[in-house]
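This report refers to the structure that appears directly beneath it.
A single protein chain has been omitted from the complex, and every remaining protein chain is retained in its original position.
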Amino acid sequence: MINLDKGTVIKRQKRRKLLIEGIAIAAIGLVLCLLLPAILPAFRLKLLGRFLSLAIVALGIDLIWGYTGLLSLGHGIFFALGGYGLAMHLKLQLPEGQIPDFFPLYGVEKLPFFWYPFYSFPVTLIAIVLVPTIVAGLLGYLVFRNRIKGVYFSILTQAALLVFFNFFNGQQKLINGTNGLKTDTDTLFGMVVSSSGMQLAFYEVTVLSVLIIYLLCRWLTSGRFGRILIAIRDDENRVRFSGYDPTGFKVLVFAISGGIAGVAGALYTVQSGIITPSFMEVAFSIEMVIWVAVGGRGTLIGAIIGTLLVTFARTLLSEQFPEVWLFFQGALFLLVVTVLPNGIVGWVKSWGWEKLRSLLGLEEPMVTYPSLEKDPLVQQEREELESVQDNQR
Amino acid sequence: MAEKILEIDNLTVNFDGFKALNNLNFSMDAGELRVIIGPNGAGKTTFLDVITGKVQPTEGTVRFKGKNLRKIAEHHISRLGIGRKFQTPRVYLNLSVRENLDLACNRQKNVFATLFQRPPATDKRNVFGLLETVGLTAKADLKADLLSHGEKQRLEIGMLVAQSPELLLVDEPVAGLTDEETENVGNLLLALAESHSIIVIEHDMEFVRQIARQVTVLHQGSVLCEGNMDRIQNDPRVIEVYLGQVPSIGEKEMIMLRIAASMAWADGNIATEEIDVVLTRLSRQFADDEQQQKELQHELRDYLGSKVAIADLVPQLETVAEREIVLKLSYEVISSSARTASEDLINEEEAIAYVNLIKLLELPAETVKRLEAEVQAMSKS
Partner (left out) sequence: MLQLFFGLFNGISIGSVLLIAALGLAVVFGLMGVINLAHGELMMLGAYTTFVVQNIFKMLGDPWFGAYIFVALPVAFIVAALVGLALERGVIRFLYGRPLETLLATWGVSLILRQFVRSVNGVLAIGLVVFCLLFFGAWVLLSRRLDWQKIRNGVLTILVFLSTGIATVTGFLLSGQKALAKPWFSARNVDVTAPAWLRGGLPLGNFQIPYARIFIIILTIACIVGLYLFFNRSNWGLRIRAVTQNRQMSACLGIPTNQVDALTFALGSGLAGIAGVAITLLGSVGPNTGQNYIVDTFMVVVVGGVGNLLGSIIAAMAIGTVTYLVGSGTIALLFSQNSALQGIFDFFTFFADSSMAKVMVFALIITFLQFKPAGIFPQKGRTAEL
């Protein structure tokens, strides 16, 4: 009887939490979609759009690092693959029989074979997600099946990143090498990409993507699947002896994370107007990790907040004092790792919230065994005991 | 029931020249509860590693229900029905107790099944039942990180049960537990043994005695001997590997010593006179010259254990001569001293134990009379 009651109470609490979260998300979404475009100047809005698309990669990295405990230093690959996918489609918006303008410079007259599928917009959309997913899945499978993990995995992803960087840099005849693909003068659906209308549309799409991918990650991490990810982070061998195959889970999560990065890359490319191999520089991929670390790994909202904060600080600092930015970034790495290992959200969750509340005099922080005070089961027992005592009297 | 659940032939594991397991043969019936003991470095944990697939054998085969386990990945072995509890409790520290059990309880361990299928209601009920069994209901929603060592041990046993394997491998389940907790774990294991096959590795001999039916002793990577608890305790080879010296008396002689000692312990304490009687008589029995007898007396002192199930030991004495020696010795022991001056030499407890022994020995009544008379005559002179 009691247990049933407790169950329903917990269920009700859960439902209420979900409801609050849903409302909060919808509200933030509405503000981002409708309010900000109206009040922010176009330039700032474009910047925000870029930051938000970076927040999407951060979500992907949080999934693989924050939840599963695998530090990938190679997400630049997937980010750039998505970006190149969309850029190739934009480059192909040409009259029949023409090929993109850079090809003749290297004496190429025929479009390389892998460009052809990108004539079609739907295929491009699929490729933006699917190509990074497959590359990540393949790389993940080859690494994880041998139980390579920890720092080895990090180093191998970094090496893979360097390899892709070299490849894209060296292949002028295939993909325009170092110069990359400029997209701002190209057209999509007959409109110039850099026009303000298009940019606004991209911004809206970005906001929507952030929401959808947040929900996707939320779904992935909340059920049993998410718990297994955490279990893998805690003790992978134990998972194996419980009858699960961690390799499959890790490959899937890494692939999903790669796909998410691909979407982010595509959105970022159209909003910044160019994609070059420099998106696959070692530094950029590690920077992605610090966004998640600052916000708080293992919390999805942390990844978004961290990205927005750090990228905003970056624009601010590197506009004003370009020299200081690297010092600042370096110090950020050191500080977050040593002082704030759980990031801002983690800190707020464990300490900040309590402190804030007690500062405001709302509630004294709990000093007893966690939450026993609030436990409905304990409450009920207490009441029963009291009534028994009353009866005795 | 005689179906073999686990058969191991000529198993050898070689770590860079060090043979952790050496030509080990082992087999176990379905439904059996087997305890494996052995000194440090005997290869006990490696033995479990091989069964669960963590370590690949260099040579030899492991068969589970007739299926060869070579080259099968750990998670497949686990799904076949072999569950394992580790030496140090290994639970998922960042998940709650309930979630820990839920993961172990899950039957659909495929990647996509865990993602897309809703957990069935039976799982929830199972988890609830298990929480009660291991006594963690009140802490179900706490992170496992916050549990004490004993609670983690219990949680891990719960997770093991949740997997409902046919064969449970339990590595040192009571390390670091209080006596009461130890007993609880023992009862839990005994209850589980009704429907599962279990291998327990343990150092705590009290605990082993509580649960053990069949015991296997490992030493230097191979099986030293097998049998029930009392046989193991009296086996000179086992004593050698644990105490580091070969007992100079044989198995039969050891049994006689044990029975005599248990008589001395019958009233709850062992008096110096009783020890003297046992040691002098037996050393005279086993050795001829005086020097040897002295050494023997010194050595035998180590083997005077208190808890001995004489009902199991007596049938192992086959010849009448041996039984007569035991009876004579026992009578002498119980009549050698009294706890207090006012008491009879043979007090009540001793008398009961003695009558019981006579029954077990199945000697004719006149022989008993004759022997008792001999002893009385001897003590008078």
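Quick notes
A and B are the chain letters, set down in written order, and residue numbers restart from 1 in every chain.
As a working rule, contacts are C-beta pairs under 8 Å (C-beta built on N, C-alpha and C of every residue); 3 or more make two chains touch, one makes a residue touch a chain.
Worth saying up front: this structure is predicted, and the values here are computed from it rather than measured.
Across A:Leu40, A:Ile155 or A:Leu211, the residue that sits in touch with the chain not pictured is A:Ile155. From the set B:Ala30, B:Val55, B:Leu93 or B:Leu146, the residue in touch with the chain omitted from the display is B:Val55, counting the whole complex.
Contact with the omitted chain, checked across B:Ala20, B:Ala212 or B:Ile334, is made by B:Ala20.
Take subunit A: the residues that touch the chain left off the picture are 65, 69, 71, 142-143, 145-148, 150-152, 154-156, 158-160, 162-163, 166-167, 169-170, 237, 282-283, 286, 289-290, 293, 323, 326-327, 329-334, 336-338, 341.
What we mean here is this: only the chains that are shown with their structure count from here on.
With centres set at the average Cα position, the gap from subunit A to subunit B is 54 Å.
Within the complex formed with subunit B, the residues of subunit A that make contact are 3, 220, 223-225, 227-228, 230-231, 233-235, 237-238, 240-246, 248-249, 252, 370, 377. By the touch criterion stated above, subunit B contacts subunit A in their complex at residues 52, 54, 73-75, 78-79, 83-84, 86, 90-95, 99, 102-104, 106, 109-111, 114-115, 119, 128, 138, 142, 146, 159, 163.
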